[in-house]
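Just one protein chain is left out here, and the rest sit where they should.
Right after this comes chain A.
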Amino acid sequence: MPLLDVKDLSVTFARRGQRTVRAVDGVSFSVEAGQVVGLVGESGCGKSVTSLALMGLLPKQRGVTVGGSAIFADDTDLLKTDERTMRDIRGRDVAMIFQDPLSSLNPVVPIGVQVTEVLTRHRGMTGDAARKEATDLLNKVGIPDPTRRLKEYPHQLSGGMRQRALIAMAVACKPRLLIADEPTTALDVTIQAQILELLRGLVRESGTALIMITHDLGVVAGICDTVNVLYAGRVVESARRKPLFAEPRHPYTHGLLGSVPRLDSGRGEKLHAIRGSVRDVLPWPDGCAFAPRCDRQVDACVGEPPALVEGIHRHAYRCVNPEPATAEVSS
């Protein structure tokens, strides 16, 4: 059994006087312990909402509906657990790392207090024991001079340090599942690589499962074992990393890969930008949401939404006219 099994997750936002938005629409994927699973897509495809739904952090208001199931560790459905139990699970079994490390830290409280409060909350550590553990944690995530850093405030740390501190807080209780929502987006390229390396090390060392949410295919190539490509709230392609990069079947994945500049392409050769923007999407029930922006659009794309087709090596895609498979690839 996988550590986390997400089945048919859907999230809708209904506001009075406005069109109901189905931000996540029947997303299924599973995560094994020690594995890195990527959720990839451009802004507005529902990847952040997916992570917030799994953490139970979506605003509890009328109009926000979460459906489906997310079975964690064989017995707990993260989507149906009550708030009180979720508060115990969050930070202890499942933790999350956010995109912007500066705004995710409290500006008026020293780093040390913010790290130790997690230890106090879930591991009952106080005083010197908590301080010592916090020092060890900062050390483990690669923050030099941790005793001094504990007394400092977030604005005194560099962006990379802040993200390291947040990672230290997230892994403080050795969670079994870590969700990283664009953890490198706000950082410099050199720092990005360091943070990815740190995350990969943590996963390898402790067997933590990691859900990596990103729009950056470089991150996917560097760290993910399996990848789910999201478009307009649905998984459009899902595969292990290598086949996905070597042989993308869905035109959207193909387009994403084509819009990354490559060193081996000729000078002056144009990048393959995907036409239009996310606003052009079709509602899924009317056909393939990507159809208006797709180069391979055929008549069958409109009318009936395409189903997820599973090919060889659990490579699945949601397309009636997929990119041709090149035979030599195997995984």
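The rule is simple: a residue touches a chain if its C-beta (ideal position, glycine included) is under 8 Å from a C-beta of that chain, and two chains touch if they have at least 3 such contacts; residues count from 1.
We adopt the following convention: contacts and distances are computed from a predicted model.
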The complex's invisible chain, by UniProt name, from "Phenylacetate-CoA oxygenase subunit PaaJ", "Glutamate synthase [NADPH] large chain", "Peptide/nickel transport system permease protein" or "F420-dependent methylene-tetrahydromethanopterin reductase": "Peptide/nickel transport system permease protein"
Listed residues A:Val109, A:Val260, A:Ala300 or A:Ala325, member touching the removed chain: A:Val109
Full-complex contact with the absent chain, from A:Thr65, A:Gln156 or A:Ser277: A:Gln156
Touch with the omitted chain, as defined above, among A:Arg22, A:Lys47 or A:His122: A:His122
Positions on chain A where the hidden chain makes contact: 55, 57, 60, 83, 87-92, 95-96, 98, 100, 102-110, 113-114, 117-118, 121-122, 148, 151-153, 155-159, 166, 169-170, 172, 186
